[in-house]
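One structure, pasted below without further comment.
The complex is shown incomplete by one protein chain, all other protein chains being positioned as in the whole.
Labels A and B are assigned to the chains in the order they are written; within every chain, residues are numbered from 1.
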Amino acid sequence: MTSGPLFHEQTARQRIAALADTGSFAELLPPPERLTSPYLVQLGIPVSFDDGLVIGRAKIGGKKVYLAAQVGQFVGGAVGEIHGAKLTGLFKAAARDRVPCVLIIESGGVRLHEGSAGEIAIAETMRAIFECRAKKVPTIAVIATDIGAYGGMGILSTCCDFRVMTEHGRLGISGPIVIEKWMGKKAYDSSNRALVWKTSGGKTKYLLGDADALVHDGADAVRDAVAKLLGKSSPVSLKGVKERQKELEKRLKRFGDTADPDAVWKGMGVRNIEAASLASGPEFAALAKRGK
Amino acid sequence: MKKPTSKKPSARAVLARLFGASAKGIAMEKSVLTGYATVGGAGVCVIGTCDGTYIDNAAALRLAAHVIDCVEHHPKTPIVMLVDSAGQEPNRVAEMLGLASYFGHLLSCLELARRKGHKLITVATGQAIGGAFICYGMFGDRIYALESASVGLMPIEAMSAVTKIPVPVLQKLSKTLPSLEFGAKPFALLGGVQEVWSAKDDVQAKLAKAIANSSTEDNRAELGKKRGGRKLALDVRKRVLASSLR
Partner (left out) sequence: MEKFAKAFPSKPLPSKTAKPWALAGVVGSGNLEVLLERGGRPSGTMECHVETSIPGYKASWLAALADFAHHYPAGGTKVTINDQGAPPVLVNLRLRQAYDHLTKGDK
């Protein structure tokens, strides 16, 4: 166990300060620039000086990175026009300068109050992420809170080379409340926390191979995992996508008719469900690896 | 969120309009389109959705498989992506199995195709909404829409239901903020659609021209600024790029 504050309880700015080498973070378009949303103002909703996204240059373990964190408390970390343009710009800068880009995601997706502008911004950012990948510039998404990465941001996270998650992190597209409304409480009771967590939580994502690291809920552990991935990249290749196609086909065939998440855990080699549920992120990762 | 009941041309009619007789080479299975056709005498690969279907894990895999087939067996053949989907499937099992990753895989396949010289042209033919548009259509080199297509994040009524902002307030604001308006034309004002094709247009000729003029340079922010629908995005991006150099 590492000491220090829990990563999921920190604010976006605290997370950045905790991941970056001391004093290395230089914010781009910082709060005094006052880039606030013209949409929210006209709707009578409070604005924020960073529009819910903190971006900048930093070093992690002595290595140059571009680093960003979404502010989940501000309109659910959702992506509006300015927020999205900052995101696109940062990944474009990363591709241009061949500097890895680390994004701490905490977002429900597109900011509905700004309509389609945020949706287009997410699509533009995806293009920029793949620009990085084509140049073998690592792109890393960190997902560590229950606001998680949902909607367009969930999809965007899967475009990055790597995803680092904690057991608190959740990754998906439609959130539990939306699905409950759609399918009924019988099919998905959004108040059943264990079920929600086993549907979209870090442990299940790690087991299935959609998260590349599952770490303790602390800045040190997240930073170590990110630092390990900074030297790696996974450019898109024909061989790679063919393997992934097979893997995803197999997953769907094995579990497509399975409503029970425990069956998925068992199918992926977890023998003692209760022990695995109680295990911390890294303990769980070790158990999963050994098939216990 | 009901599927619209208004009279729309059948999926086959839309395909015939776009690809003429060659549309017979496009298979339609559970509202997922895959196949090969011709545009202006040249072969194209076609992937897409119809009938406003919801895209699930299986649909994403079928689309991805066809893109891989095209890359392997039809080098540099342009890929035309048709979009008529109301969104991703809101389903717990789909989420548990990682629907986002299935979409990410489809996007990766399309990226591979782009890098290998395939042009990617999107035509929004029906509904092009939310996650269903993000997971392949919005990833095209150039994106077009039929005038009748429903393009955008969501209709104002749905936006109002979620944000609790009254419909009249959103409607009034949408007059000056086209981002809030729903439809192909406002989406084009934002730069999200290159051009809207009307009922009178010869869409086969338009599609041939679109393929010929395609570019892998993402021009949406420039268009959005030029057309006045998305005034800030390009400048904010440029400021990030300029300030990160210093």
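Going forward, contacts are C-beta pairs under 8 Å (C-beta built on N, C-alpha and C of every residue); 3 or more make two chains touch, one makes a residue touch a chain.
Worth saying up front: this structure is predicted, and the values here are computed from it rather than measured.
Although one chain is omitted from the display, it touches the following shown chains in the full assembly: A.
By the touch rule set out above, chain A reaches the unshown chain at residues 11-13, 17, 30-32, 34, 41, 44-49, 71, 73-74.
Please note the rule applied: only the chains that are shown with their structure count from here on.
The geometric centre of chain A is 24 Å away from that of chain B, both derived from CA atoms.
In the complex of the two chains, the chain A residues touching chain B come out as 28-29, 35, 38-39, 42-43, 55, 57, 66, 81-82, 84-86, 88-90, 92-93, 96-97, 110, 112-124, 126-127, 130, 133-134, 149, 151-152, 154-155, 157-159, 171-174, 176, 178-179, 182-183, 187-188, 198-200, 204-205, 208, 210, 236-238, 240-242, 244-245, 248-249, 251-252, 255-256, 258-259, 261, 264. Interface of chain B with chain A (complex): residues 57-58, 61, 64-65, 68, 71-72, 88, 90-93, 95-105, 107-109, 111-112, 115-116, 130-131, 133-135, 138-139, 151-154, 159, 162-163, 165, 169, 173-174, 177, 179-182, 186-187, 190-192, 218, 220-221, 224, 230, 232-241, 243-244.
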